[in-house]
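Have a look at the structure below, then the notes.
Selected chains only, in their assembly positions.
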Amino acid sequence: MEGRQGGKAGLQARVGGSCEKWGFSPGCLNKEMNASLKPAVFGATGYSGFELVRLLARHPAASKPILVRRDGESGGYVDLSEAYPQLAGNGGFPFQNFSWQQMKNAGVDVVFFATPHEFSRELAPEAIAQGFRVIDLSGAWRLKQTENRAVYGFAENPEDAPLDSSAVYGLPELHSCEIKSAKLLANPGCYATSIILALAPWIRAGFVDVEHGIVCDSKSGVSGAGKTPSTKTHFVEIDGDFSAYSVFGHRHSGEVLEQLGIGGGSLQFTPHLLPIPRGILSTIYVKLAKPVTSEELEQALVGFYAGKPWVRVFGAARLPQIKFSLNTNYCDIGFSLSPDGKRAVLVSCLDNLLKGAAGQAVQNMNLMFGLDEKAGLQ
Amino acid sequence: MEGRQGGKAGLQARVGGSCEKWGFSPGCLNKEMNASLKPAVFGATGYSGFELVRLLARHPAASKPILVRRDGESGGYVDLSEAYPQLAGNGGFPFQNFSWQQMKNAGVDVVFFATPHEFSRELAPEAIAQGFRVIDLSGAWRLKQTENRAVYGFAENPEDAPLDSSAVYGLPELHSCEIKSAKLLANPGCYATSIILALAPWIRAGFVDVEHGIVCDSKSGVSGAGKTPSTKTHFVEIDGDFSAYSVFGHRHSGEVLEQLGIGGGSLQFTPHLLPIPRGILSTIYVKLAKPVTSEELEQALVGFYAGKPWVRVFGAARLPQIKFSLNTNYCDIGFSLSPDGKRAVLVSCLDNLLKGAAGQAVQNMNLMFGLDEKAGLQ
């Protein structure tokens, strides 16, 4: 019993403060629509970075992003369209050498880090100090508990403690209020997004026997492993294959535990590598804490995500598939109740580069700057 | 507690009788090597049927298989190499019209059914009555309990009761003794093989808290869905996609329950469709019934499969991947123990058309006719 209550308490604690409930909070101040938002992007050559540039380039309220590189960090490219000829015919996406002063002069409002976590851990504090708002797509600032951060191997710099504390976990369906005023936004992990969004409504409703243990069997496309070539991402190795990895040890576990307020012993999370370029499907097995109908389970999802434009509830009639959410910012959620009513399976899908990374980052930018949550994402 | 003991009891009961333990039983009579075994195959045009023909055609102790069709049941092909030009240059694989008498005249020893279960349900009793030994690759004869068979929608013909009872579930690593004398051999389902072989050693050793519930999250390549074209197997639908199906309702559940001797409430089995042609990986989550080391877990697997040529234990050092077992008759098994020692994950892989179908059928044929279990499978 304690574990289950602990789950709910934890969820509330994460939300708490001046915002009284999860989700959209009408009491929060909305800035005026800012039609000329100026973004800058570190790490544009990676898969998430490229998607981010594509989204920002056609965002109705943002001007063309500035692509920033430090020495050698753009892979030797002068323009992003050299790495991604998909961008040809759109006027060029030149890299600029890194300079806070030039970014200020250019009127940058928000700095995105689509970089390794070490990079973000180093430069995000500087960016904040320079007065920029920061959206970080890495795992550098997502975790509140020091022991959970340990998996990343950071040196824990005492000067970073205030930022670790004030950084906002950017899952808009849970934290829209804090996101609006965030200075440092930690964009969630792709697996974590698929798991937290599926489980949060039922855990909050008290439907899940958390103490019994939750199994999250997740499967991701290869872009989740990044663009750096390795034997593990070689086409000949991946095609026709399928494998589990990081059993009991994946970095995203900490996010799930902290966000759902559950203890480590209650979660078994196994990621797998799918032979597809993008997309995540999580199959989540729960024991129900009390008798509940399929309609109640569905209503808990529907009610939780009412007014949330980027979650689609498929319910019990049809399960989501990876393809349905590809190239969109949706997280799709469906479920099935066991015939004896004691157990249920949740299935959630999303595009790991969009709702799992760049799309969610833009969704967060929209909230941070008082824009329509859907702007630039349709 | 009862569930767990029920599990072990069930396993023993399945084996029981004159064979005193699972696995190879030296007291069983081995026939003399039969160098001119004559097989006949129904259903050669399907994916399993084709693999079966390929295996039999190069089997050192079998002569070229006779391919039998009823009206229209070979898809209009006169020779199997029209459907599978891969076979070109091997002298032809002509279909013969169905006639028990001609099969007798040809000296057929064993009849394989690589057909839909309705077909096998209809013709296997005739074949037995004609004096042939039968290996059936469908689900027609695998299940002992009437309520488990219901999922197939058979009309339960009282005349079939003796055959339902005497049919041997052809998982050689569990039932080699009964297999040797089987008249009607029910070749196991592909998913069921991957799950039963992974779980049997630990359940038998009493390591698994069966009552807590076992989660089997399985993923299969598309050939498991058969060769009949449908929207669900269209390349454009499958490529880049991944989906769960038959949650809480897959036909192979009954086999797993009966073979492992556990109750339906203890198993959550979810199959998924992988965008690859062949291969199965099952990720199996168990709660341990008692404190046990990784070495003990590995030893339970290694010991159980000692002398079994077609199971490879990968242990805790490296998990199997689908690719390792493709185009082989191996079932590969590995595992990972949780840091707190309370839970474990098993991963098993096999080629659904070989160890999951045609390869296992040949392995069973080898045992039934006193041949080396590895003959024709290397």
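First chain written, first letter: the chains are A and B, and each begins at residue 1.
Please note the rule applied: a residue touches a chain if its C-beta (ideal position, glycine included) is under 8 Å from a C-beta of that chain, and two chains touch if they have at least 3 such contacts.
In this text, all values refer to a predicted model and were calculated from it rather than measured experimentally.
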| item | value |
| --- | --- |
| Homo-oligomer size of the whole complex, from 2 visible chains | 4 |
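What we mean here is this: only the chains that are shown with their structure count from here on.
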| item | value |
| --- | --- |
| Copies chain A and chain B - rotation angle from C-alpha fit, nearest 5 degrees | 180 |
| Distance between chain centroids, defined by C-alpha means - chain A, chain B (Å) | 41 |
| Chain B-touching residues of chain A, taken from the complex the two chains share | 212-213, 215, 217, 219, 237, 239-245, 247-248, 265, 268, 270, 272, 274-277, 279, 281, 283, 285, 287, 319, 321-323, 326, 336-340, 342-343, 345, 347 |
